[in-house]
Each structure stands twice: as C-alpha cells, then as structure tokens.
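Shown here: the complex without one of its protein chains, the others still in place.
Let's turn to chain A:
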Amino acid sequence: MANELTNSLFEALMKQHKLPAVTAAKFVEQLFETIGEGLDSDRQVKVRGLGTFKIQTGKLGENISFTPETSMKELVNKPFSQFESVALKDGVEFEDEPTEEESVPEEPRNNEQPTEKTPEPEEESSVDEDIYEYDDEPSPLRRRSILAAVMCAIFVAGYFFGGYMHDSNSATPAPKKKVTTHSTKKESVDSAKTDTTLRKTESVAESTDTYAAMNADPRIRYGAYNIVGVERTVVLKKGETLESLSKHTLGADMIGYFQVLNNATSLSAGDNVKIPKVELRPEYRNRKK
C-alpha cells in the first residue's frame, strides 16, 4: 500500500525517467528492499546523497541507526544554518534541560528562545544580545513589504471608490492618479522610518481656498457635510497622521475633509493642520437620523 509520501518518490521517477507507474513504484520498493538485505548481510549500508544505515546492538536487541550524509544534514538544517555555537560567559546560568525533540513547527522561533530561558536577567543581558550571530534582515523586510502591499490595496480601493462616485465625465482623472500614487506610495513606505509620513492620492487640483470650492471637491462632494470653517489648528506630533487626527476628532471617515481643508495629502511632524468645522448639509438633515 503506497502512501502519499512514497507516491511522490515514484512520481519523480515517472516524470524524470519516463517510467511507467508500476515499474517506478516497484523500483522504489526494490531500492529499500536492497538496503534491508544489505543490512542483513553486511550490518551497514551506505547510500550516496542520503546517508548510512547501521545495525547496532542494544540491550533489547538490534537497532537500526541512520546517519545522514553531510550534504543532507545541511539541507535539512537550512532554516537554522546561520546559527553558531557560542561560548557561555562565566556566571551565566541556563536551565540544563535534557534535549527535547519535537516535530518541525511551521517556523523556527529563534527570537523567543534565548530570552525565555534566562532566569537571571541582570547578569545575562549581554548574553542575550550577542548570543546568536544571525541576520534578522528577512523579517523586517518582509513585514515592510506586507505593510506596503496592504496600504497599497487600501489606497487603491479608496481611489476606486472615489472614481466610482464620479459621473462618467470626470471618471478618467481618478484612475490615472491612482497609478502614480501606487509608485510613490511604495517608495515612501519602504524608506519611511517613522509612521508620520502618510502619502495618499494625488495632490488636489484646487488652488482656491474658498469653502464653496472645497465643498465641490470630488473627495467630499458627495459627503453629508459642508466645511464651514476651521475648528482649530494643531501642530502634528511625531507618530500622528491625518488618519489618526481625523479619527480622534471628527471621525476616521472624515479624513477627506481634512485633506481638502489643508490642501494636502502628505504630512510631516511639526506641520500645522487645520481641523475642519463642518455642518450637516441641508439635504441630509432630515435623513441622517
């Protein structure tokens, strides 16, 4: 009875050597039979690329040991290949646990292990830091690209939504702008060290600052409110974004009003940001409740 995993072995034979299924499966069987017979007669069998099987005499009988070949050992240990043994400094205490064996988890949690095991933190802080000489470049980079991808997706969705709101005449500007935003956004996320810079859609075409013109801005034209003034002005702190500001004042989805009033979509710490004063548009007054 061939199981799923030996299937992949004979399938490889079929694919690579164009053997019929029966022949391929039989050969896999014959290979391991040969090893077994070799063990029986010689007590030891070496298979190149794989490793060496040996019969060892134990108290309870004879056991079969397997030692992988060096190349195979390295291949298997690839995820942990950057680690090296490190000398323990004097006075460092570790719980001397017997070697536990567990089946392979999804990802090696190397970061957590050293800190978990140190019972005396004061003395061991130096050990924790330089204990493993490994590269942690992959995880931050991956995190950043995931963040970039998610933010891009959010912005793209937002623009599509904005474009959808337009009538057919003005539909074209929205999609075009989307493309340029995409690229600028990616760059900014990758190079950003803090969360303060948040670049959104393209810059506003408006040059006038009158509220009437603002309220006709595509981004808020179909909103339930009109901008009627400036509630107050705040200086942006490090870590704050238009989004966070909007969330804490009018509400997260009111961010469009912020953008239009300040005529900007990107911010830096230290910028002055006007918080819009809004009033419910007449047509919504009865409907809103």
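Note that a contact is a pair of C-beta atoms (placed from the backbone, for glycine too) under 8 Å apart; a residue touches a chain by one contact, two chains touch by 3 or more; residues count from 1.
Following the convention adopted for this analysis, contacts and distances are computed from a predicted model.
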Per UniProt, the name of the complex member that is left out, chosen from "DNA-binding protein HU", "Threonine/serine exporter family protein", "Polar amino acid transport system permease protein" or "NADH-quinone oxidoreductase subunit B": "DNA-binding protein HU"
Per the touch definition above, residue among A:P20, A:G36 or A:G251 touching the missing chain: A:G36
Identified contact with the non-displayed chain, of A:P20, A:P79, A:G229 or A:G270: A:P79
Contact footprint on chain A, counting only the chain that is left out: 1-3, 5-6, 8-9, 11-13, 16-17, 26-42, 44-51, 53, 55, 61-66, 68, 72-73, 75-80, 83-88, 92, 94, 96-97, 99-105, 108, 110, 113-114, 117, 131-132
